[in-house]
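Please read through the structure below; I'll follow up with questions.
The other protein chains are all here in position, but one chain of the complex has been omitted.
Entry: subunit A
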Amino acid sequence: MADHTVQESNDPEKQGKPEFLLPVEDEGELRKLLVPDPENLPATPSSAVETNFVSYFAPDFTKPGHDQYVYRHANGLCVVGLAPGHLAFKDEGGITAVDFNVGKSDRSGMKVTGKRKKNAQHFESNTAICKVNTKADSYIVRCCVKGSLLEVNDRLIKQPGLLNSSADREGYVAIMMPRPADWLKVKASLMSGEEYAKLREVRVLN
């Protein structure tokens, strides 16, 4: 078994103990700890998003068909994006362009710095973050949650297709930081993944 045990002493009580008592230096010991038992592995494990975030949905946000999601982390941060039932996905060709220049300012230009998130702008839930364009139309994507805008997914500028392929992950739109009180207010108006799935008859697998 283990090459070295800490109990060099002749303590009779300890001699019977089977498991290693000491630090794992032995390769063999280490491997035993690392290799999983295939029997216990789920076919499809829950994703990082499922594990660490709670999903909320806002169907018809400010306008019919403008479905958005809000994934809230335990630390209060919210990732917002387009929910599967959004009209933009129904247009032929899907989403072709994303523009963060919404009227007053270009959201992709903002720089938030420091632990205190200085110069993050405070927005209302219906403030526009960006515009997504399809061949046919263009749609405004909004904050959904009142709070500070920490980050926008500027990758969407060069790769708008991310919205088509994985709107719920790489195609996220922005990260918001609401105050606890503001979150509680908006939470009331959001629905769970289950409810949304039923409503739109889609799957909301994260």
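The working rule: a residue touches a chain if its C-beta (ideal position, glycine included) is under 8 Å from a C-beta of that chain, and two chains touch if they have at least 3 such contacts; residues count from 1.
By our rule, contacts and distances are computed from a predicted model.
Per UniProt, the protein behind the absent chain is "tRNA pseudouridine(55) synthase"; the candidates were "COQ6 monooxygenase", "L antigen family member 3", "Pectinesterase inhibitor domain-containing protein" or "tRNA pseudouridine(55) synthase".
In the complete complex, the hidden chain is touched by one of A:Lys63, A:Lys90, A:Lys135 or A:Arg155, namely A:Arg155. Counting the whole complex, the residues of subunit A in touch with the unshown chain are 6-7, 14, 19, 21-25, 30, 33-36, 38-39, 41, 44-49, 52, 73, 75-77, 79, 112-115, 117, 150-151, 153, 155, 162, 169-170, 172, 175, 177.
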